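Excluded from the complex is one protein chain; the other protein chains are retained at their positions.
Up next is chain A:
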Amino acid sequence: MSIFYFIAFLSILFAVLVITAKNPVHSVLYLILTFFTITIHYILLNAQFLAIVNFIVYMGAIMVLFLFVLMLLNLNVESEPVKSNIVKFAGVIGGCCLLATLFGTLKLAATSSPVVLQDQGLGLVKNLGKVLFKEFLLPFEISSILLLSAMVGAVLLAKRERQPDGKVF
């Protein structure tokens, strides 16, 4: 339990650092650390497969792309676009609504009993695969089609258009 509190503390600390860091590249690096602590949370929950997939997909691929884009843009304080007052005001209202909702939910929620691990092999690849491909086959396939359509959409957007005069740009 003490490991959990320590890791939870770290996740929240890094998550706060993500939004307080001045440099966008530092923000991304803190976000990577946040994902790493979340991976440890998964391992504590005995979900090995989910942990390693979180590790590979979020830390190893998505965050590399984030870092990649930020390095190319090379954002810094001087070039940061200043947002208009309307956007800032909308942001404050949105944040307050989220805070009120969170407080309301937490107040209503009853303290749940601690989760007891019923099956040691619960999060292992074999069991996860069986559940995914038997009980949740339809949602699984639907989400894979969703991902596929996103991929096709990205390719279409990135595709060079051929102009009427034959130029490619």
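Odds and ends about this structure:
Operating definition for what follows: a residue touches a chain if its C-beta (ideal position, glycine included) is under 8 Å from a C-beta of that chain, and two chains touch if they have at least 3 such contacts; residues count from 1.
Just so we're on the same page, contacts and distances are computed from a predicted model.
The protein name that UniProt records for the chain not on display, among "ABC transporter ATP-binding protein", "Heme-copper oxidase subunit III family protein", "Rod shape-determining protein MreD" or "NADH-quinone oxidoreductase subunit H", is "NADH-quinone oxidoreductase subunit H".
For the options A:3, A:61, A:132 or A:145, the residue in contact with the chain missing from this view is A:61.
Taking the complete complex into account, A:71 is the one of A:12, A:71, A:131 or A:145 that touches the chain left out.
Touching the omitted chain from chain A are residues 25, 29, 32, 48-49, 52-53, 55-56, 59-61, 64-65, 67-68, 71-72, 124-125.
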